[in-house]
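Structure incoming, see below.
Apart from one protein chain that is not included, each protein chain of the complex appears where it belongs.
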Amino acid sequence: MDITLLHFIVCLPLVTAVAILCGGPARQLARGAGVFNALLGGALFYYFDREDPGFQFAGSFEVLASPSISFAVGVDGLGAVLVLLSVIVMLCAVWQIPRKVEGRMDLYCVSVLLIGGGAIGAFATTDLFFFYAFHELALIPTFLMIGIFGHGPDRSTVAWRITIYLGVGSLVLLAGLLWLVHASGAESFDIPTLIEAGQNLDAEVQKWIFLLLLIGFGTLVSLFPFHSWAAPAYAAAPTPVSMLHAGVLKKFGLYGLLRLAVPMLPEGFAAWETLILVLLLGNVIFIGFVTISQRYLDRLLGYSSVMHMGYAFLGMMALNEVGYNGVVLMLFAHGLSIALLFALCGHLRERVPTMEIRELGGVAKAAPFLAVVFGMGAFASIGLPGFANFAAEVMIFLSAFKGGLGDGGGLTALQITCIIAVWGVVISAVYMLRAYRNVFQGEREPEEGTTDVAHESRWPLVLLVVALLAAGLFPNLILNLLP
Amino acid sequence: MLAFITLLSPLIAAAVIVVGLLRAPGAASKLSVLSAIIGFVCSLLMLLGMGGSVEPFVWAKAGSFSLTIGLLSDDYLAQGMLFIVTFVGLLVHLFSLGYMKDDPGKARYFAGLSLFMFSMTGIVLADNFAMMFIFWELVGVSSYLLIGHWYKKDSAADAANKAFMVNRIGDFGYLVGILLLFAITGSLGFEEIRNAIETNPPAQGMMIAATLCIFCGAVGKSAQFPLHVWLPDAMEGPTPVSALIHAATMVAAGVYMMVRVIFLVEAAPIAGEVIAYVGGITALLAALMATQQDDIKKVLAYSTLSQLGYMVMAVGLVAKHPGSEYAGQAAFFHLYTHAFFKALLFLGSGAIIYACHHEQNIWKMGGLFRRMPKVSITFAIGTAALMGVPFVTAGFWSKEVILGEAYDTPVLFWIGVGTAALTAFYMTRLFVVVFFGESRSDHASHAKDPGPIMTIPLLVLAVPSVIAGFGFVAGLLHIHPPHHAGDHAPFIIGASLGALTLGAALGFFLYSGKKKEPIGFPLFRDKFYLDEIYIGMVRVCQDAVAYLAKAVDQIVVDSLAVLGTARITRGLGNLFRFSQVGNLQGYAFLFGGGVLVVMILLFSFVR
Amino acid sequence: MLTLNHFLLASGLLFSIGLAGVLLRRNIIVIFMCLEMMLSAANLSLVAFARFNLTEAGMPDYNAQVLVFFIITVAAAEVAVGLAIIVALFKARETVHVNDLTSMKF
Amino acid sequence: MTLAFYIAAAVMLLAGIGVVVNRNPVSAAFCLVVSFIGLAALFISLNAYFIGIIQILVYAGAVMVLFLFIIMLLDIKAETKRKINYYSAGGAFALVALFVAQITAVLDVFETGKKEMPELAGDKGSDVAAVGELLFTDFIFHLQIVGVLLLVATVGVIVLSKRDAPPDPAPDQ
Partner (left out) sequence: MPAYGLEITVVCLGLVLLLIDAFREKGSKTVIAAMGAIGLALVLVFLMFGSAPTGETYWGIYEWDNWAKFYKGLALAATILVLLMSVDYAAVFKRYTNSDESKSGLGEHYILPVFACAGLMWMASARDLITIFISLETVTITFYVMVAFMRHNVGSLEAGVKYLILGALSTGFLVFGITWTFGVTGAFHLDAIGEGLSRIEGSAVPALFALVLLLVGLGFKIAAVPFHFWVPDVYQGAPAPVTAFLSVGSKAAGFIILLRVLEPFLQSDLTREAALTLLAILAAATLLIGNLAAIPQTNVKRLLAYSSISHAGFLLVAIAAPVEGNPDAWRTVTFYLGAYLAMTMLCFSILCLVRAHGGSDEMIGFSGLAERNGLLAFGMLIGLASLAGLPLTAGFFGKFFVFSLAIQSQLYWLLAIAVLGAAAGFYYYFKVAKSMYWEKADEAAEFTTGQTIEISFATRLVILGLVVATIFFGVAPGVLFSWF
């Protein structure tokens, strides 16, 4: 077994979590792990061979012979992008751990590390079992975090809902994955082996496996109508959890579809195309309107993250290079921007008495830095150029039209869907700017004693903005990683 | 190379200001002005043919497909537009040094201005739709930032939002249009699209749809009816911004874009007709609204709308004259002249407002002619150009060309003439009320000419407002206005002269010496109630739908589907649970029953 | 003539009567007696089976009778333990009626 | 032979019904003894003399005495006072009837069951010896397990019957 850089990246958060459980200084260790992991992630980004389309930094350790399951790590471009995203967001998330919490600090830090570490592990492993298992690692920490440290009166309901919902979703997913493995005849959970063995599956089988995967992964990505867990949970969760969950963990579902369903189940895509198109419009348009009518800033952000997942599905449906690149960029960009927004939302929550948009106003006067960065986050989120989200959205839209017009010179179903989905661009501008206008601008005076973000807490926010800008101005930094 | 410098220098300036100079407004403003100077010099050099060509930059790559940033450094249209932009931009920068001297957000303001220059330059130089869309959105952003510069004012924040939203609606169409064109032709570059359409003409229906969608972008950005509502509100921004963005350059970007892709209009004549009528309607309605405004900047804003209507009309009319070598030049010609005199008028109004301590109501001014001679004279030149005073003003020439284009279409022609008359009327009204008569407020009576930093740009702009219409001057920018009028020229000139005289005379006699509005026409004053109608539409189509969606989400998805499932599960759980009766005999009974059921089941499997 | 089914039917009926007793009677001791009846019914079948299906040697399979022997032994032990529990219950609750034993349910 | 079977079976079953319907536990116990005697007769008719004898000795003798002893000790008469719940009784009857129906259905298709009793080839009375031999050869192991079982039962009974001070007044359920 070769020990590679990736092993360290995967294991560091988990080992740190154990160290904290054994009584180490919780907050310091968590921060240290975040910084170290980000450095390692940077090294990964630097040393990643952009010419090699295969899995790099690979190493595996068998844990079960039949069926073959190994603790195998390795990243290709897709995995590298998401690992990079995870380490960045995790760094910023551990920095949002408050100095004092009501309850046990070690529990708080361990949970954050497990959620983040789980996400990293899920993206870095090439074994289907660990792919699934790492994602599930977040389930209990999330449950506890929302329940113990969450905000709002209904946090208990919310914690239940996210837990049960994701639990059910992942069980459906498990069924689908197992079926996929069985249908491929691979007897192995190694993803590359699986993909190789599972080419040209029977169409009927593909259809049903795909449905299971769609429901399973879809629940995890909050695909309409399996979305109702997401926004309330993000609103109620402690800031680092919202950041990690909305920013990183949620991407797992799409990652899974890209990783497995796209290469293995093309006919599954074809069979359910109409359904997916309708559902993704549900995300973009329906949830878009739901977002407009939100009264609380945190919920609004939560719903906006649900809404944007529709675009990612749209990009996937084209099944071409442009769409693939667009989706990956979308995952990266959305992860950073929503993490930024939730981090800012957390800062805001400490400063203002309520999250109700109508009751706020003029915060920019007292907290200009917060306002500026929030504005950047909002701009990123509504897809303005300069931020990575824009490039992703444009590529996703273009992907639908890449193949030219449909038969007979008309538009294909995908293209019509895409055109409707473009209206989401308007919708997101409406709710985001409206909220920004009400919260930060205007003549209302903010609460007495409202302060700006403390200097030492600023750099994680800046880091996120810089990353967004870098990927937005030079999307090729990210796209180059992809084959 | 020059093109790159032009493009990047304002970006660098903006970035440096945001990163390091927010606390040093003096340095920030100087840096910004410097970048504007660099841009102007470069554009001048490019105009002189020293541009050279620039390798496109691959911005985003996806396998074989890529989005590129390519600069049109040797394109006449781009060079001309670039000159206008950088020239007006430079002057506005200079003017701002004075106008924004004491503003607490000065550094932020100049950063925004530089960002705008960057974006606008990008639009001008774009060689493909993807790049143009990027910068298209960026000008939207910078416009949002600059309109909302005084974000602490509710009205400014609201206006910025409104401008952004309305533009987004236009951008929706624009993006869809780009996507359609991409599907039709398989590429995004202007040249490639043109070639593809010419070699392999696509179905007319799809072409019309694509063209109209592209035009939507122009409708939003150039504030055409029905998306014109944001522009008057945008006057909440600092006046130099209004001059630069909301009069001379950004709002003209829509027209510029349409001229850039004029081959689309030619390929889809029906779309052209629609475009022309949209332009005409805008011109007329805006002029009507302008007649009853009291805010000096609002009057100018509506006049801008009206003039943009002319330009769009000219774009649409291209379809009436197929095969013309200089298609679209009529619109561009008017764009060009209008940029100068409208910037002049706005800066002039800025000077007046500055002098009157930010008083914008024309009924509180008056008698300024004596107190502010430099401003007054330049303002008069601008007004004359806008009204189209024959032969000596730039506006006359360009308007005449457009009317000539419209001659074949009587409805549009008479709309044009009517608008000209209305323009003369409301500009006369404005001039008379502001400069003549007695001062109607303290501030007005103490007004005086501002310092040279603000007057010099006015003087500089007054020159092209006069001479830009002459053919040889336009030729320097490679503008070749077509002359479709031919034999009808005298008639056209006569009509516009008549309109001018009628409007100016009416305006003079009605408003000379008046202290308050002599005629009340609420329909025009309240902008045909379009804002109210739109607010109603937003309430119904958006807020009500959003509320409905939320209700559906909560009731159907949440309560029925999710909680319902949970309840059913729990109910079943309780049902099963209550089979656990606690009585031993009950268990024995159930046990025996279970045995029987199992037995019967099993025997039933045996065939 | 007597067939195996005669014995099996008798055994089955005894088993069913025992079952009926378990289901009908409320006194735990009587229920317990009925359970013994059911066990004995099984014994009858067992012996009958052995007697009717002779081994190659022409004798019954005595394994079955050994099992019956064990069943009787186990049943006796069960009775001893069961009655001890019932006595302990009676000491604690003063009842041997099944309807009184419903403190745990659902 | 047949007559003997019918008489013994009738005694067994009727006494069994007596156990179920007698509301007095003592009478029920006596009915059970009678039933077991009928059963023993059937065993003997099947040439299982050893089993028949221990059925009487162990069951009818020892076990039933134990039962009676306990019944007397506890002096239980409670059941006679309670009403019969006719619904549950009806349900129980239906269930048992169905069960009987099942058994008869099985017997109906059970081919082996249709054969008559074959003659024994060897000594009819040799079963005690045979069973004994088996017990101490092939089943010596089982016998030991049963020994453990009895030991456990003994220990259990002793522990459960331990006498001690009155219990905690507040029993936790």
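We call the chains A, B, C and D, going by the order they appear; numbering starts again at 1 in every chain.
Assume a contact is a pair of C-beta atoms (placed from the backbone, for glycine too) under 8 Å apart; a residue touches a chain by one contact, two chains touch by 3 or more.
Predicted model only: the values in this text are computed from it and were never measured.
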Shown chains touched by the chain that is not drawn here: A, B, C, D
From A:L64, A:A203 or A:V466, residue that would touch the chain that is not displayed: A:L64
Absent chain, residues of chain C that touch it: 8, 15, 18, 22, 28, 31-32, 35, 38-39, 41-43, 45-46, 49-50, 53, 61, 63-64, 66-67, 70-71, 74, 77-78, 81-82, 84-86, 88-89, 91-93, 101, 103-106
Absent chain, residues of chain A that touch it: 21, 62-65, 67, 69, 71, 104, 107, 129, 132-134, 136-137, 139-140, 143-144, 147-148, 156, 160, 163-164, 167-168, 171-172, 174-175, 178-179, 181-182
Where the missing chain touches chain D, by residue: 102, 105-106, 109-112, 138-139, 141-142, 145-146, 148-149, 151-153, 155-160, 162, 164-165, 167-168, 171-173
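The working rule: only the chains that are shown with their structure count from here on.
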Distance between the centres, which are taken as Cα means, of chain B and chain A, whole angstrom: 35
Multi-chain contact residues (two or more partners), chain C: 19, 23, 26, 99, 103-104
Shared interface positions of chain D, touching two or more other chains: 88, 91-92, 95-96, 99
Residues of chain C touching chain B in the complex: 19, 22-23, 26, 28, 31, 98-99, 101-106
Of chain A, residues touching chain B in the complex: 161, 164-165, 225, 227-228, 286-287, 289-294, 321-322, 324-326, 329, 362, 364-365, 379, 384-386, 390-391, 394-395, 397-398, 400-402, 404-405, 409, 411, 415, 418-419, 422-423, 425-426, 429-430, 433-434, 437, 440-443, 474-476, 479-480, 482
Touch list for chain C against partner chain D, complex: 1-10, 12-21, 23-27, 29-30, 32-34, 36-37, 40, 43-44, 47-48, 50-54, 57-60, 62-63, 65-66, 68-70, 72-81, 83-88, 90, 92, 95-97, 99, 103-104
